[in-house]
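Just one protein chain is left out here, and the rest sit where they should.
Letters are used for the chains, namely A, B and C, taken in the order the chains are written, and counting of residues starts over at 1 for each.
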Amino acid sequence: MKLYEYEAKKIASENNIPVPRGILASTPEEARRAAEELGGRVVLKAQVLVGRRGLAGGIRKASTPDEAYMIAGELLGSSIRGERVEKLLVEELVCFERELYLSLTVDRSGRSYVYLVSPLGGVEIEELVRKHPEKLLKISADPFNGYIPYMSRLAAKFLELPRREWGLLNSIMESMYRIMINYDAELVEFNPLAYKCGGGLMALDAKITIDDNSLYRHPEYLKLYGRELSVLEAKAKQLGFSYVELDGDIGVICNGAGLTMATMDLILYYGGRPANFLDIGGGAGRDRVREAVKLVLENPRVKVLLLNIFGGITRCDEVARGVVDALESSKRRIPVIVRMLGTNEEEGRRILEEKGFKVFSEADEAVREAVRVSRGEV
Amino acid sequence: MKLYEYEAKKIASENNIPVPRGILASTPEEARRAAEELGGRVVLKAQVLVGRRGLAGGIRKASTPDEAYMIAGELLGSSIRGERVEKLLVEELVCFERELYLSLTVDRSGRSYVYLVSPLGGVEIEELVRKHPEKLLKISADPFNGYIPYMSRLAAKFLELPRREWGLLNSIMESMYRIMINYDAELVEFNPLAYKCGGGLMALDAKITIDDNSLYRHPEYLKLYGRELSVLEAKAKQLGFSYVELDGDIGVICNGAGLTMATMDLILYYGGRPANFLDIGGGAGRDRVREAVKLVLENPRVKVLLLNIFGGITRCDEVARGVVDALESSKRRIPVIVRMLGTNEEEGRRILEEKGFKVFSEADEAVREAVRVSRGEV
Amino acid sequence: MVLVDRNTEVLVQGITGREGSFHTKLMLEYGTRIVAGVTPGKGGLEVRGVPVYDTVYEALRDHPGIAASIVFVPARFAYDAVLEAIDNGLKIIVVITEGIPLHDELRMIRYAKSRGVTIIGPNTPGIMVPGETKIGIMPAHVFKPGRIGLVSRSGTLTYEIARELGKRGYGVSTVIGLGGDPVTGLNFIEAYRLFMDDPRTDLIVLIGEIGGDAEERFAMYYSKLDVKKPVIAYIAGKTAPPGKRMGHAGAIISMGMGDYASKRKALIDAGIPVADTPSQVPVIVGEILSRRSKH
Partner (left out) sequence: MVLVDRNTEVLVQGITGREGSFHTKLMLEYGTRIVAGVTPGKGGLEVRGVPVYDTVYEALRDHPGIAASIVFVPARFAYDAVLEAIDNGLKIIVVITEGIPLHDELRMIRYAKSRGVTIIGPNTPGIMVPGETKIGIMPAHVFKPGRIGLVSRSGTLTYEIARELGKRGYGVSTVIGLGGDPVTGLNFIEAYRLFMDDPRTDLIVLIGEIGGDAEERFAMYYSKLDVKKPVIAYIAGKTAPPGKRMGHAGAIISMGMGDYASKRKALIDAGIPVADTPSQVPVIVGEILSRRSKH
């Protein structure tokens, strides 16, 4: 779960990481007052979760409170890469000499935490670092020990910070680790971390992502879970599915991310276009399957529904009952193609065949059939 | 550094470990009021750091506030195993069915933490466990992982606690680990941990010992450091020495605990009696050596002073200068026998010999000389 | 032998739960030597004839032959259960549980490594030696005994490919589900090494998916080996929507690795054929085996 910049900066600030003075505004009037309080010259930042908002015009400077009012009027209610702007973070302008990059995340392959450090902070960081890999320092932090002060000395030398800033960098990196653990974060990122005119470090932007699996330990965020998603995606997430809408016409329901992706690959391989990615996960019972089917049927683009289920911890009979439930309670009538194998396969097949569904054993056959149906060839 | 029972119970209570309701009293009148507030029937516990205070009469029950007043008058100002009673902890009486033992400490050999668990709680625990080793459960807790809930299930089964108490034991053991880390403790001990009439667990006594080397991280305890020591011992501790007074007449100053013990062993081997154990530690300079010598000279029993220094990180010239400084500024004139070898030995020997001291090379010779002097044979 | 065989005695942690008891039944039916189960507070019960204990310690006291554990406990208690297994000396722990907090996973896997313990998973279908033992939740009948080692990041896709292999007469020596989470106890390199040392495995089928760089790292490792067994790969996710972006850090750390094209190229450059569909896998297997038999 991604946090908004203002939420991440609040956490950073509470952990003694310097951030600009800032005030949240939901109306142009609030933005004006915020600008007044911050001394007139401010930056207004759209609070959205999509990336690269700066390039999309989501970060604007204002020289006076009136200008802040005007810009806030333009930004609030507008849409940035499809996400509506509800709030602005109005911040003091900060003079800085250099933009650095500093983040803490998980190194999957190394099964460890890793600090990423670069003197090439800013929006172009990814491209710059790819072109100049020697400008990136990775510092592995063992999950047992966490942050150790020597790491900040490595980073400070790499960033060519003067000796007097080492203590501050140490404190920032220590706080990042504490945030990582206390908030069960997957990512704590400051880009840019500014080296200010006259000295000092300050996080001009902040990103924190919380591990979804840990949200039960953070009820204050759990209740906000899913806020950045489309209505259908949010519903799916509530139900515990992975769901992403695409622009094709074959509705896809599978169990397991790998099988779902492989089924989509197969649809394209045979010339069709999937309408969505929907993984019901492991062990879904009758009720969750019913909801999954209903969810896909809500997408008007879907011409045909393809289920590809290979039962392991998921039981085919439960899936079959869920499919029957959903279709019996739905008003939509579209073709449903089921491919089903594995745990309790016979029972599942019997339930579906009793209701007149055609059940395939072979994935290739089922997918080819779905593609034919979607093209109107059947 | 040992904490008083009332300090340890405050920490326990702040960490959600149940303890009896209790009030600290420094006067009989305070004890009476405490007893009134606690319902009349109370137990009065002398707050001393020496062990086995119960057997020495330091724990007394009172049935009425007046009786509490009377007993407090007897206890306050009295001495328990040499330690003056300044404060009493007045506690409610708790009805319990069983006395259990539960502690968390460091397993030196295992280089790990270890919970010690026994159903044989109470003052006789050491003897009982030695007789019935099968009544002791040791649960090792890896320094990386700390406490893991399964440990409490092992303990609960071993203590034959009913299922409904498992959650409470889990919470107590988790808190013990947190205390161990947050307070840099060497020991967190509840003896007895009572299994109360009608259910529930409660720490009737509590001991916490803080690692002296970590006191700089705990300024609130650092300022109390040394409070349980004799005047001379406290002074030594402030100066960074290990010092213990004994009842012999040969003052001993060495560097390193091993060499100090070996020198004392040698004194006894040759028929003498050491007046003290004083290890100046590693790397003591001129000033600390001067203070060490002055400290030993303050003990009127000392007839002769024996220094046995083997320089490593300690430098013989610094030691020599410290000895000369101390003796030149002291009014006491007693024989001083120096044995000195190692780092900067020549310079140290030169300094002492210039001042007329006899410097030995061999420990046996120096010790035999000191014994002879102490016996008046020289 | 790759980690387990027909003689391996197995403990089920979380045996009284819905999944635990159901799969205990299926594993017993398959012949897995499940000798004990653990569910705290349920000690003294029986599940499908298997005695249940409150603690792993008690289970091991009565069944000292236990060599592996399979964990079905809910995500928020999984860390506790896995550490209990490790601290009681078990050396193979199969973690079926899905949704374990990331930091818990990192810590349990790091700890397991420091103690020489192999964790399979989390979020894995488990490990299985067809015809001998199944310590997992895979549908047993699609896995025929044979000489192909199967290693996969995906559960159901593994069943799919095992079935395709079986249809063409190719059986499986051992199948290892690495698990679908970002951090797992085994990776492709470590699993390959186990198969490399297994005289019962002739060829390895690697089933990967987009995300992370485990496939690329394996390709790099494999390309440098002097002696090797043939490997065939299938990678899911050619047409998958991009996943959530992990700030800049995700892109920086992967350095362009992680997508389908990167994985396919790395594997092919390392001499590993990549199948386009699951049903192509046995075709390529057939080609490689017939080429080898002609030598």
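Everything below uses one rule, namely that a residue touches a chain if its C-beta (ideal position, glycine included) is under 8 Å from a C-beta of that chain, and two chains touch if they have at least 3 such contacts.
Because the structure is a prediction, the values reported are computed rather than measured.
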Of the residues listed, B:Ser13, B:Ser214, B:Asn299 or B:Ser330, which one is in contact with the missing chain?
B:Ser214
From the listed residues B:Glu189, B:Glu291 or B:Asp317, report the one that touches the chain absent from this view.
B:Glu189
Taking the entire complex into account, which one of B:Gly57, B:Gly77 or B:Pro143 touches the absent chain?
B:Pro143
Touching the absent chain when the full complex is considered, from B:Val48, B:Ala236 or B:Leu266:
B:Leu266
Could I get the residues of subunit B that touch the absent chain, sorted low to high?
2, 51, 101, 103, 105-109, 111-114, 116, 118, 125-126, 129-130, 133, 136, 138, 142-144, 180-181, 184, 186-187, 189, 191, 207, 209, 211, 213-214, 216-217, 244, 246, 254-259, 261-262, 264-269, 274, 277, 281-283, 309-314, 341-343, 345, 363-364
Which parts of subunit A are in contact with the chain that was left out?
140, 142, 144-145, 148-150, 153-154, 157, 163, 166
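Following the convention adopted for this analysis, only the chains that are shown with their structure count from here on.
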With chain centres defined as mean CA positions, report which chain is farthest from subunit A.
B
Need the CA-centroid distance for the pair subunit A / subunit C, whole Å please.
27
Length of the line joining the C-alpha centres of subunit A and subunit B, rounded to whole Å
55
If you average the Cα atoms of subunit B and of subunit C to get two centres, how far apart are those centres in Å?
53
Where subunit B touches two or more other chains at once, the residues are 144
Multi-partner residues in subunit C (2 or more other chains touched) are 107, 110-111, 114
